[in-house]
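Excluded from the complex is one protein chain; the other protein chains are retained at their positions.
Moving on, here comes subunit A:
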Amino acid sequence: MSTEKEIILQFAPWESFVSPTFWHKLAELKLDHDRLSDSKRSITGHYTNRNASGCLLEVDYTAYNRMAKPPKFSHSAIGTIYNKNTIEEFKALDKLQLLADEGKELLADMCSGGALRDPSLLTRFFVLSFADLKCHSYYYWFAFPCPLTPTLKLQGAVQKLRDLPNSSSYIMALKALPTESQNFFILYANVEKNIFEARSLSSLDDKNVEFCYFGFADPSEYEHPAWIMRNYAAFLLQQCPSFVGKPLKFLGLRHNQQMNIDDSLVWKVIQTEACDLSQSENIKFVGWELNKNGKMGPRMVCMRDSMDPAKLAENSV
């Protein structure tokens, strides 16, 4: 094995993108429904792998719907919002503990196989927030928990789907995959037997790994895969411990504006150290989003222009 040319695979971190309607709905819920309660609330977000810019995870007012359906060309992410009552609580909260608690729930889904039935559990996120309803300021901090597992080594160059041999057969198979299952899937490509098939993730087994491409909808525009592949890889290695030490192929499905998938990327990686995620006590987690200065800190948005009655009255005459 070539050891010198091995490079650690890096992931493009998520960037949160919050639609103003998200705060409007939060204000409404806080005033009319939650009031003094600060219990957590399940939300959903979505991301798109069509014409991706950055690596965005978007939330809007639909996040609070019970039956949230992602917009066209988008996939769901499962989240939680912890909206605190005071800024002091927001500040004082043990952020690492919260991340660890959320991370353990992620691990539970990975180990129990719940993520096999509903792969969107792998794209878990949460928001810590404080809504200053008087000043119309919203403090928020997104996190995308991810267990700190041994690094994946990149083998060979990153390839575009169109540059692979048999790429047209791959593309045909991928096009046949229903949109709902495109978030995580397996592309089975056996050239000798001439079988090219995109399958759902639930068909995962630890045989024939050399014929498999582990596919996912990749919202990253960079050469790095999106953050979700990190959880995906950890999940696969947890489900099939025999993958440790074997080269695995990941396919980041990327659509352009015309829904062409030629530019999807393939990474060939290997994880040499085993790691048992069921021993969750020993696992560390990462995933807090950096603020716009690249520091560990929350963000703030002022919604006065669209929430302050005085401002609204001013604008409407």
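Operating definition for what follows: a residue touches a chain if its C-beta (ideal position, glycine included) is under 8 Å from a C-beta of that chain, and two chains touch if they have at least 3 such contacts; residues count from 1.
One rule holds in what follows: contacts and distances are computed from a predicted model.
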Protein name as given in UniProt for the chain not displayed, "Trafficking protein particle complex subunit BET3", "Pre-rRNA-processing protein IPI3", "Transcription and mRNA export factor ENY2" or "Ubiquitin-like-conjugating enzyme ATG3" = "Ubiquitin-like-conjugating enzyme ATG3"
Sole contact to the chain not displayed, among A:Asn65, A:Ser112, A:Asn190 or A:Ser203 | A:Asn65
Touch with the missing chain holds, among A:Ile8, A:Leu36 or A:Ala310, for A:Ile8
Would you write out the residues of subunit A that touch the absent chain, in ascending order?
-> 8-13, 15-18, 20-21, 24-25, 28, 51, 53-56, 61-62, 64-67, 69, 71-72, 91, 95-96, 135, 137, 139-140, 148, 151-152, 220-222, 224, 230, 256-258, 284, 286, 288, 291-293, 295-307, 312, 315-317
